[in-house]
Every structure is written in structure tokens, then in C-alpha cells.
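Have a look at the structure below, then the notes.
All protein chains of the complex are present and in place, except for one that has been dropped.
Chains: A, B and C, in written order; residue numbering restarts at 1 for each.
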Amino acid sequence: MDYSRSEMMTVAAARALKNDDVCFVGIGLPSAACNLARLLHAPDITLIYESGTIGAKPHVLPLSIGDPELCETALTTVSVPETFAYWLQGGRISVGFLGAAQIDRFGNINSTVVGSYQTPTVRLPGAGGAPEIATLCGEVFVIIPHTRRSFVPTVDFITSFGYGTGGDHRKRLGIHTAGPSLVVTDLGLLRPDPETKELVVVSIHAGATVEEIRQQTGWEVRFASHVEQTPPPDDTELAALRGLVGRSARSAESTV
Amino acid sequence: MDYSRSEMMTVAAARALKNDDVCFVGIGLPSAACNLARLLHAPDITLIYESGTIGAKPHVLPLSIGDPELCETALTTVSVPETFAYWLQGGRISVGFLGAAQIDRFGNINSTVVGSYQTPTVRLPGAGGAPEIATLCGEVFVIIPHTRRSFVPTVDFITSFGYGTGGDHRKRLGIHTAGPSLVVTDLGLLRPDPETKELVVVSIHAGATVEEIRQQTGWEVRFASHVEQTPPPDDTELAALRGLVGRSARSAESTV
Amino acid sequence: MGGRRVARFLSLPEAIAHYVHDGDTVAMEGFTHLIPFAAAHEVIRQGRRDLTLVRMTPDLIYDQLIGMGCARRLVFSWGGNPGVGSLHRFRDAVEHGWPRPLELEEHSHAGIAHAYAAGAAGLPCAIFRGYLGTDLAGANPRIRFLECPFTGERLAAIPAIRPDVSIVHAQRADRAGNVLIEGIIGVQKEAVLAAARAVVTVEETVDDLRLASPNAVVLPNWTVDAIVEAPGGARPSYAHGYYGRDNTFYTAWDAISRDRDTFLAWMRENVLAAGPASRAGGGA
Partner (left out) sequence: MGGRRVARFLSLPEAIAHYVHDGDTVAMEGFTHLIPFAAAHEVIRQGRRDLTLVRMTPDLIYDQLIGMGCARRLVFSWGGNPGVGSLHRFRDAVEHGWPRPLELEEHSHAGIAHAYAAGAAGLPCAIFRGYLGTDLAGANPRIRFLECPFTGERLAAIPAIRPDVSIVHAQRADRAGNVLIEGIIGVQKEAVLAAARAVVTVEETVDDLRLASPNAVVLPNWTVDAIVEAPGGARPSYAHGYYGRDNTFYTAWDAISRDRDTFLAWMRENVLAAGPASRAGGGA
């Protein structure tokens, strides 16, 4: 089957999730990837949305982080303060799955402003749950389309801390979780170098090229000594993803 | 009607409560007084027990602070951490109603030990919710039978702070609530002197005497310049109290 | 402390006139669910000014208040159109000062949730594991740090949020004014308990709250000042058990709000010229 780069990205992200993960799910691409994983190889994955819906199993993708579908399918729904205190800060989440507007070579994320904070060129939505998701989940996966505008050498504003200036910067701040261990784009996969913590390309999606990734990355991006080729989406994966997206679109048309 | 001193005490305590009070209720005598008030002149009084039962309207007196009767008749039941954080510490309680093993001339309460803390003569149950009830409710009413053993010059252990060593001691500790503004015994009523904060007898129950109160108080107790005579329980009050106590006894016999 | 207030049943114009004043710090909460749009529209109609608006997710409701010039300052943690994109009126105010400049006090969700909880709990501040490594602490002087007296760990501290008035929407109230909220309950309980005054709009008033569980989320009538019957009052957001979220309107808002004149025309027609019973957006 033919597939788009965006489909490749979502499928690659879904593959990174395990059946026994407890996942704190961002809205949009992260939510699509997490629910795709649930429909494929991770039927028992626990999805928690910051609206307090614990164990949500939405039949269609929610538009917002608190769509009725989430509460109606959740095991239980708790208050937002409890969500952040007992469930996120309590250390119960294995993977935090985030989207981002900008990411830099050390996995720091900006979703606050382009330009200066006081007089921004672009005012972005802001932090939401991301700052604490980035430091309190066991590890963090980031999903973000690969463009030169979003892959910047240094973010204008650190909304969510990745590896700071690299090396043991997390540890020096007293952060004991793994941080952004995987970045999934529409061109490939990046992981932090074990020592320097610089994001390194470890896999290139079928159809993408080294040159393209170089061009779309705002710094001189490094490649792992052995770069893998991401297998293309198979028929099962594509059918599940398209079924999910199709259901969601039909549902959106018929709302209210 | 004839009545006992214990009935006089409970009736006198009930009279002190107002229809618009929100009352944090201790078990035993305070609970009897609060529910009597609810059956008489304060039908809309809000009773909160530390088991998290908010707006409880028990038909019979609970034996424990968390009897089924409380939850079944409450408007809502919240967790114990929420009870203490949002409802007590949140400053939403007008009256905290406490019992006590020992009270001293400045309204400090001991329910922890007789003797030294490390090698006590008598180990009492301990604090429960009382320390924070004593400082966080708008005011505190104490109900305690009047004996020389319980009315001591200085308590062995301050479980719940009253007026400390008197005067502005509360204010000096950063406590802004009124403290034990009323002590109800089976002999009379005591209130703190506006300046020194020493407990002063302001009313003597019908049938009790000045001499008796002197004898049963472990310090040289002062009397207000104008000491009132507590009106004896009227027929309505006695009937309501005996109905409540009778129902509770019959219910206890038939439990399980 | 005296006794308690008890909730009064008021009309929407009465409740807003009585409890929301120019210059107030106002929290309208509801985390994607039960957002009090009808009340916000009445605030706009009554022309309140210089408000400090507090809300985790400003959403369309504050985009409208900001675009209509009601707000001087915004305390928030995520200012987008959920699942759609930007809040154009919010961005226009921040980026270009239109219709007036907007001061920002910016937090993370965890920060603002803890700050509301501290307000409800009568504490001056909250501590939590937050803001580590971010630039938010530098941008917001109300984010500080202290050391745990037992472990020495560095913990974030933020002052409690204590609105002058909180406004929430709920499923129903009984005739005594006790309120039920269920589904995605967000920070509504905390916002109400933290505030000096509270206004609750409800889908309906009933004889019996029909509480399904002893642990249902209930606001007793002595924690609320005014109850307003406002069926559909959360549209275009939703009310669990009553009506769904109008995702189509959320998507349509992107185009309505992008341009100042289109926005103003829409607000004139659907809010200013409409009465308190109108429901602008949602079900339309």
C-alpha cells in the first residue's frame, strides 16, 4: 500500500510503545500514535490524558485533551490536581508522549514563544503539562515533523527541559528520569548520544534520505555509526491507522 | 421533668450552636450536642465529621467517627486528606467542637499522656484531628465533665493549643482564629477573659453551686462579675435529647 | 469567622452584576468540559474591564473576553484552541497589544493546578516537583524554589491562587443550592473553594441531585454565592450527560477569530445583540 510520510511517522511512533507502558498522552500526533499502538501490538497499554481520564480507550481520536470520548471510555476520571500530583508526579508514568513546536539538538522543547519572551514574534500556546511530563515520566518520546524551522540549534525558550546543554545536565539539576529518549519525525528517528546527549539520527524512514534530513535539521546533525532503515508501514498498521483516522473524521462531521 | 447533669451539659452545649454554623464535630459528647442542636433550633446546621462525611444528618448517634449512618446521611463524602486540607485548613469551619481528657486554665487541651511523654502514667488515645481543629476553626467549643482531675492548672502535654500562657500568645504564634471561646461542663459554662484569656465561669447550671465548681476545678477559678444561671433543659430539649439517645441505644442493640 | 453564606438563585445578569466587578481577579474554569461560556458572554455584555483572568486553558472563552477588551492580565498555562491551533485574539493582544496590552503570568498545568489546590486548602503556597530546567521560572517571578527540610531536594514553590470570584458550570443543583459536577471535573472544586465568591451556572435545578455515589463531587450550598439556571450554558464545550462538544464550532472559531473585524462582527451579532438565554456557538 502507498502511504504518506505523516502515516510513516505515526506508525513509527506507535511501534515504540509497549503493551505494559503507562503513557501520559499529549493531544494530536501523540494521541494518534498511542491509540494506534493500542489497536495494534499494545492492547493493554494504559493511556492517561491530562484531563484526568485514566485508562482511556477512545474509539475515535479526540480533538481536545478532554473530549467526551475520553471520559466515557476511561476506567476512572480524577481531578486535574490529582492527575498531576498522584499520577504524574507520583512517578507512575513510564512514557510521556509529547508534540512540540521547536526542538533543539539536546532535546529541549519550546512551545512558548518564537523570539524573546517579552516581545515575541510568535506567541505559541505555552507549556500545558509538558514541563513536568518532561522531567517526571520514566522517559519521553517526542513526535514532530522534521523541518528546519522546528529543528533548531538552540530553542528560543526552554518550555520542557531535555538534556539542557548536554552531558549530565539533567543529573546536575536533580532530575533522575531518562528524558527524551526518542524523537520521531516524518523522516527518521533520533536518539540521544549516550554520553553527550546530542540527538543523533538512528533510523531513516523508507523513502527519506540522509541529505533530506541534513537539510531539514537546523544544526549539523550527526548520524549513528549504524543507521537503520525504518521498515515501511505494513498493511495491518496502515489499515488500523486509516480506520482510526476515518472513524474520527466521520465522527467529527456528525457531532452535536 | 427531671434531668441529669449530663443532660444539662449536652443541652447547654447544643444551645451554643447556630443554625448557620458549619461545625467540625468530635465523636461522643460533641456529636450528641451538635445533633441535638440540629433537632432543635438549628435544622440547617452543617455537621462535618473527620471521616470526610460532609453535611451528615444521622438519625442515631454514631458510635465511631465513621459509622455507616454518617456516610449514608451525608451530602457527600470526601477523602480524609481532602477533609483536612480543603475543608478544615481551607477555613470553611465556623465552630470546632471538641471533647478532652484534660483542660487547663488557658484552655489548652491534653489528650495525649498523663505524666511524661516518654514514660507516661496513662497513655491516652492521642491527638486525632484536634490540634488543627483548635487552630483552624473560627472558634472552638469544648465539652468536658467538670472534675478536679480534668480541670488542671497546666496540662501535662499540649495536644491542642488554647491560649498557651494567655494574653496574645495565639497571635504571637501566628494563629488568627478565636480559640476555645466556650467550655461547657456539667456544672457550668466558662469563657476566656477578653484580656488574660484565663477561663472564667460565666454561667452556673441550675442545681450546681459556686462551691462545687471551686472544688472541681484544679486552679483557683475566677467567676465573671455577673454570673448567669443556666436555664434548665425545657421539655422540648429533654424530649429531643432522650429521643435521640433512646433511638441510638435501640439501634446499637440491633446492629449486625 | 461567622456562620455561612447560602447560595441564592439569581438570573444570569443579576449574578454577574452582583459578583463580578471591574478590576476583579476572575477564574472561569472547566477543563475542556463544562466551560461557563454563557456566564462569560454576560460578563462581555455588561462590559467589565481590567479583569485579571485566571484559567489553566484560556480556550475560546478567554479569547472572546480578551478580544473584547475585558482583560488586563492573564494567568494561565496553555493558551490554544484545543486540537485546532492558535487563539488569535490572545495572540493579537500579546503580539500587538490589540485591543489593549495583556500582561501574562505564565505557569505549567502542574503549577496552576497546585496553586488552585493551595488556595482551596487555605495555604499561602504550594510546593511540587516542577519547572526544573525550564525558562518559565525566569519569566515568572512568582515561581520560586525552596529546599525540602528533610532531604534538601530543591522543590518549586508558587503562591496560592485566590480569585475574587470563580465561575463554573455544573450539571445540576438541587433546590437548596447544592451542586453536582461529574465527568471531567478539572479544577472546578478547587477554583470554587479558593475564591472569595463563587457563581455556578447549571443545566437544571432538580428536587434531588440524583447522586450516583456517596463520593460524588458536590459543592455544598454554603460554598457558593449564586446559582444560575443556564441550560446549554457550557456550549460550545459540553456537559457530560447533557450534550456533546461542538468540535465543529471549535474548528470554525479559527476563521472567525483570525481577523479583528470578523471577530467583532461575530461577537456583536452572537453575544452583544443576544440575550442571556442565547448560546453563541454550539448546537448552532
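Note that in this section a residue touches a chain if its C-beta (ideal position, glycine included) is under 8 Å from a C-beta of that chain, and two chains touch if they have at least 3 such contacts.
Note that the structure is predicted; figures quoted are calculated from it, not measured.
Q: So which of the visible chains would the left-out chain be touching?
A: Touched by the chain not displayed, across the whole complex: A, B, C.
Q: Which one, B:Gly52, B:Gly96, B:Pro145 or B:Gly166, makes contact with the chain that was left out?
A: Of all options in B:Gly52, B:Gly96, B:Pro145 or B:Gly166, contact with the hidden chain holds for B:Gly52.
Q: One chain is left out of this view; which of C:Ile112, C:Ala157 or C:Ala280 touches it in the full complex?
A: Checking the options C:Ile112, C:Ala157 or C:Ala280, the one contacting the hidden chain is C:Ala157.
Q: Looking at A:Gly91, A:Pro120 or A:Gly207, which makes contact with the chain not pictured?
A: A:Gly91
Q: For the chain left off this view, which of A:Ile54, A:Val155 or A:Leu241 is in contact with it?
A: A:Ile54
Q: Of B:Pro58, B:Gly96, B:Gly129 or B:Pro145, which residue touches the hidden chain?
A: Per the contact definition at the top, the residue touching the missing chain is B:Gly129.
Q: Determine and list the subunit A residues touching the chain excluded from the picture.
A: These residues touch the chain not displayed: 18-22, 46, 54-55, 71-72, 74-78, 85-86, 89-94, 136-139, 177.
Q: Applying the definition given at the start, please give the residues of subunit C touching the unseen chain.
A: The missing chain touches subunit C at positions 121-125, 127-129, 142, 144-146, 148-151, 153, 155, 157, 159, 182-183, 185, 212-217, 240.
Q: Give me the subunit B residues in contact with the hidden chain, please.
A: Output for subunit B: 27-28, 50-53, 62-68, 70-71, 77-81, 83-85, 88-89, 112, 117, 120-123, 125-132, 135-136, 157-161, 164, 169-170, 173-175, 252-253, 255-256.
FYI, only the chains that are shown with their structure count from here on.
Q: So which chains are sitting against subunit A and subunit C at once?
A: none
Q: Between subunit A and subunit B, what distance separates the C-alpha centroids? Give it in angstrom.
A: Using C-alpha averages as centres, the distance is 56 Å.
Q: Report, in whole Å, the distance between the mean C-alpha point of subunit B and the mean C-alpha point of subunit C.
A: Roughly 40 Å separates the two chain centres.
Q: Subunit C: which residues touch two or more other chains?
A: If we look for residues of subunit C contacting two or more partner chains, we find 117, 189-190.
Q: For subunit B, give me the residues that contact two or more of the other chains.
A: Answer for subunit B, listing residues that touch two or more other chains: there are none.
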